[in-house]
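I have a structure I would like to understand better, so I am pasting it below and will then ask my questions one at a time.
For this view, one protein chain was removed and the others were kept in their places.
Coming up: chain A.
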Amino acid sequence: MATAAFSTSAGYRDLRRMVLGQEMVLFIAIVLLFVVVGLINPRFVAERNISSIFLGNAYIAVAAIGMSMVIISGNIDISVGSLIGVLATIAGTLALNGVPIIICWLAPLVIGIAITSGMGAIVAYLHIPSIVVTLGMLSILKGGLISVTGGAWLTNLPPEFFLSQTRLFGIPTPIYFMVGLTIAAAFWMRLSATGRAIYAVGGNVEAARLSGIDPAATVVKAFAIHGFFVGIAAVLFATQLSVIQSTVPPNLELTIITASVVGGVSILGGTGTVIGSTLAAVLIAAIASSMIFVNISPFWMRAVQGILILVTVLADLWRRQRQRMGT
């Protein structure tokens, strides 16, 4: 896996991988979904609905970018849903107390980075598995949030706080964040030394160490950058409605991890791209929305999500098996 990430040769292989890769499959799936459901019910492809699909789920895509990096490094973060809730509440509380809006938007980023770096350091230097550390953190954040806020909603926020409700050239701001951050992260993962190191550590720790990479520091960096994206996701989430609830959508962490995995990030570490995870986030949101338009009860949504993960994982394993036989 690590060798695949390091192979710089053969533009042909890159092209082939792009055409046959997860990104293309997801892209075609999204287009097909819009065409088919659009034919059944034209209101599905109305600008209003498409815009609301992107708007309501951009924060999931942004969080999935960070999650993808953590998973590529061979770890996982199941506290991410609670962390988004905590950071959103912090942003809102600051805004209510008259703190300058720009600081309300930046504070979640800083605190997010601090918390995830802390978790990363425990994982990397104290050798405690990420699933245990983030499981503990999930309890701490979730319980902490509800006991501090008492379940109360934040209302009467200053109007200039609502970043997600603004538009630029008629397009909602969160979409710029989603697209811009995905492209930036994709380049960073491919071209920067740290980005390559994250792939290397996830693929084969020993090989990475022997090639002069510090695995522990790399894992901490992956978590820190994840915190940055979670911070942005929290701001997008906090500013999209006129109130901030002290709870996040149930199983938010599952949806974010699903986006990463369906996007082609191998849970074993070492492979995957952030473009895939963003496309997957869009696909999942589009499927959820389409079910309403073709009169399927939304209660089936989670079953569809589960089947989607299963199918993707099976396809991924099948493809790898074929590749192994091919070479």
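Note that in this section a contact is a pair of C-beta atoms (placed from the backbone, for glycine too) under 8 Å apart; a residue touches a chain by one contact, two chains touch by 3 or more; residues count from 1.
Quick note on the criterion: contacts and distances are computed from a predicted model.
Chemist: Of the options "Thiazole synthase", "Lactate utilization protein", "Autoinducer 2 import system permease protein LsrD" or "Secreted protein", which is the UniProt protein name for the chain that has been left out of view?
Modeler: Record says "Autoinducer 2 import system permease protein LsrD".
Chemist: Hey, which of A:135, A:207, A:241 or A:292 is the one touching the hidden chain?
Modeler: Going through A:135, A:207, A:241 or A:292 one by one, A:135 is the residue touching the chain not shown.
Chemist: Which is it among A:143, A:158, A:180 or A:249 that touches the chain not included here?
Modeler: A:143
Chemist: Residues on chain A that touch the omitted chain in the whole complex?
Modeler: Per the touch rule, chain A residues meeting the hidden chain are 76, 122, 126-129, 131-133, 135-147, 150, 205, 215, 250-251, 254, 257-258, 261, 267-268, 297, 299-307, 309-310, 313-314, 317.
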